[in-house]
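Of the protein chains in this complex, all but one are displayed in their positions.
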Amino acid sequence: MKDRIAIKSAPCNGQEMIDLMKLLWPINRSISGDGLRETLKILFSFFEDSKIHEVSSGTKALDWTVPEEWKVKSAILVGPENEIIADFKKNNLHLVGYSIPVDLVLELEDLLEHIYTLPDQPEAIPYVTSYYKKTWGFCISENAKNKLKQGKYKVKIDSSHFDGSISWGELFFPGKVEKEVFFSTYCCHPSMANNELSGPCLATAIANWIRQKDNYYSYRFVFAPETIGSAAILESKKDYLKENVIAAFNLTCVGDERDWSFLPSRQENTYTDKVAKYCMDAFLGSYTEYSWLDRGSDERMYCAPMIDLPMVNVMRTKHGVYPEYHTSLDTIGNVVTAKGLQDSFDFYKKMIDVIENDCVPTSLVIGEPQLGKRSLYPNISKKGSNSNTRNMVNLISYSDGKKSLLEIAKKCNIPFFTILKELNTLVNNDLIEKRDLNL
Amino acid sequence: MKDRIAIKSAPCNGQEMIDLMKLLWPINRSISGDGLRETLKILFSFFEDSKIHEVSSGTKALDWTVPEEWKVKSAILVGPENEIIADFKKNNLHLVGYSIPVDLVLELEDLLEHIYTLPDQPEAIPYVTSYYKKTWGFCISENAKNKLKQGKYKVKIDSSHFDGSISWGELFFPGKVEKEVFFSTYCCHPSMANNELSGPCLATAIANWIRQKDNYYSYRFVFAPETIGSAAILESKKDYLKENVIAAFNLTCVGDERDWSFLPSRQENTYTDKVAKYCMDAFLGSYTEYSWLDRGSDERMYCAPMIDLPMVNVMRTKHGVYPEYHTSLDTIGNVVTAKGLQDSFDFYKKMIDVIENDCVPTSLVIGEPQLGKRSLYPNISKKGSNSNTRNMVNLISYSDGKKSLLEIAKKCNIPFFTILKELNTLVNNDLIEKRDLNL
Partner (left out) sequence: MKDRIAIKSAPCNGQEMIDLMKLLWPINRSISGDGLRETLKILFSFFEDSKIHEVSSGTKALDWTVPEEWKVKSAILVGPENEIIADFKKNNLHLVGYSIPVDLVLELEDLLEHIYTLPDQPEAIPYVTSYYKKTWGFCISENAKNKLKQGKYKVKIDSSHFDGSISWGELFFPGKVEKEVFFSTYCCHPSMANNELSGPCLATAIANWIRQKDNYYSYRFVFAPETIGSAAILESKKDYLKENVIAAFNLTCVGDERDWSFLPSRQENTYTDKVAKYCMDAFLGSYTEYSWLDRGSDERMYCAPMIDLPMVNVMRTKHGVYPEYHTSLDTIGNVVTAKGLQDSFDFYKKMIDVIENDCVPTSLVIGEPQLGKRSLYPNISKKGSNSNTRNMVNLISYSDGKKSLLEIAKKCNIPFFTILKELNTLVNNDLIEKRDLNL
């Protein structure tokens, strides 16, 4: 706990996100339990207002039921010569998530039914869970498995399952309007970096940035165990969110430098899809565009039929695509870097800036206005004299009250933040007013 | 008539369709008359319930008027040396359809005005009719014509026109619902195989298959003289058909092995168009896609403005495209084969299976359901463990009550009959219900 108290404020850049990630790294997280609670407590220590919700075991959450809470004191697998094969204390990936308590001596043959490895990645410990079926198991490297000899193995898992609760946390920053931008991320994975400490660390940095500025929209960040957490959140807030969320992002796999990835919402053409695609096209060199069929995170819940929040995933390398995914090789340095996190942070800030500044520019005059009398246009007309004002007159021409600034930017092929400056000039001259998007 | 009584039941495969075609071959069919009636009688001998309608000469049928009935006892053209040039008894194509009675002796020059040949296909006897203008003529090969010498020719056509009727037949198999799938085919052509004995023979086989199974939709098959028959059918049933037909096919040129052809409905995007295009894309190697501008059969009536039944043509080689079309060369063996008919039969059965099983899958739960507790999903979650359930979860994800199963199959790139199996599993688990298509 020494290192942990060293961090006093929310991360503001890539290196500080790495520092936070290191602090959170050793905690044993699962979809319930003290590891999850401790993680939320550290993340929320940076904010005055935050809320941690406990949802009791047995509670119905959409089609799901909140499982028993799981607690592990220790878990160890000892070989015939008393050598330690796997110790939960050394790496919390060694234990299959939600393993039941066991105290057994076994022959190798019987043990192997409870051993998980990755034959194609012989050095990696896989990440395995069994939340809803009572079983137990150890995860080790294929190399380690290959060294196991005949003999008696001792298995001792000191875990317990009991009526408790799952936990999820919430940060909310009210803006000028109730309509909100929604971020979800999950905190149920043990020690892995890109999937999934990068998500909560970036969410914390974004929330901290949002907190310090005036916002038009409200912003909500939820930190929850994957799947069951989003089901619980939707069970309690579905109607409110459907009414108020204008854009939504699932934050996962946002810490590496290898790629950028876009995964659309189920409906494919929501406002969030448009903003994200525009920003990726405008601000990134290239990126991989996935389809809804490639999904695999909480968007499964948030975009489900009859819910359909406008949620997209803007990721670096997608889950399931990079080889270290869901293994002990998904580490800081090996996969996640300060630069990767920083670039993700910068890109999300740009998307938020677009959302905050997008509007429906609406002309206040009929016909093309006389810009010259407002000193917005050269008074002497000669060949080529109007070339510097093309962006402005094009913006005016499309300010018909039907198109968003983002759509006009695309139509005119003018970068968003360039056309925004023109818009502000015209608003200051009472030529155009900004109307709310119809979202 | 010996051969004819030999067939006791409807054809079930390509060879049996060939046998039926041979039985029907020699009958002199036209748009009215006993040949048409005999053909219908044979076809309907395989079914308990069928209906033959007679529509009297002079009856108005949309913009058309039912013509007089035509009867031919004999027709012969004899040359100067008493040689027989053309005898209706030998080939009913020799006589121009609806020829008036004639008993004349003519010079060659005068005769030639009544002789039809195909200079580009010198061995073929062309198929010529003149239903609505009183004239007469003989059709012979260009080779035969070239051998005609100067001299006196005797023409004797023992035909009559009289107030009678045209005939059309109807098979109807009620399903669970009144909405129906409609098949039209025509029986007005004399001895030609692909255009047009292949149509009624395949229609009979399909009807026989439909009869023997439980169907969701009702099925109607009409066998009629081309053009005037469909006009008469629409005159009496237009409003009912517009209300109830959800898919419609015109069966013509379905017996050769040379090609597959698609001719869309006038509206191009009806439900039948979608089913047919999907099946052709999914189940055929390649095919020729025609436009509505290439039409030429009863779809001209059924798809006309203000009627607009959703009718397409799925053909083998299209009428007008293959060289033997409308000549004496359009024969069994030369054009039509048992395999050609069988493959057409198989393909139509697939289209019907798609129509029968298509529906609007609608999720009964909110959010992604918990498949694990229903044993539909691996309870132990490890890297790659969900790859076998992708089809199922993709289907669930799109079961929003707005998309048909066919649309979902296309969206997910899953073969229709594969996704259908997944759907049935989910229906059995009360996760999805099948709703009716909105057609």
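In order of appearance the chains are A and B, and numbering begins at 1 in each one.
Criterion: a residue touches a chain if its C-beta (ideal position, glycine included) is under 8 Å from a C-beta of that chain, and two chains touch if they have at least 3 such contacts.
Given the structure is predicted, the values throughout are model-derived calculations rather than measurements.
Participant: Which residue from A:122, A:151 or A:401 sits in contact with the chain not drawn here?
Facilitator: A:401
Participant: Which residue among B:63, B:81, B:109 or B:214 touches the omitted chain?
Facilitator: Only one listed residue reaches the unshown chain, and that is B:63.
Participant: From the listed residues B:10, B:246, B:301 or B:423, report the one that touches the chain absent from this view.
Facilitator: Looking across B:10, B:246, B:301 or B:423, the contact with the absent chain belongs to B:301.
Participant: Which residue, A:178, A:368 or A:436, contacts the hidden chain when the whole complex is considered?
Facilitator: With A:178, A:368 or A:436 as choices, the missing chain is touched by A:368.
Participant: With the missing chain put back, one of B:325, B:398 or B:416 would touch it. Which one?
Facilitator: Looking across B:325, B:398 or B:416, the contact with the absent chain belongs to B:325.
Participant: Spell out, residue by residue, where the missing chain touches chain B.
Facilitator: Residues 62-65, 96, 116, 118, 126-133, 135, 137, 227, 231, 234, 238, 266, 292-293, 295, 300-301, 303-307, 320, 325-327 of chain B touch the chain absent from view.
Participant: Taking the full complex into account, what residues of chain A touch the chain not shown?
Facilitator: 363, 365-370, 372-373, 379-383, 386, 390, 393-394, 397-401, 412-413
The rule we apply is simple: only the chains that are shown with their structure count from here on.
Participant: Let me have the rounded angstrom distance from the C-alpha centre of chain A over to the C-alpha centre of chain B, please.
Facilitator: 57
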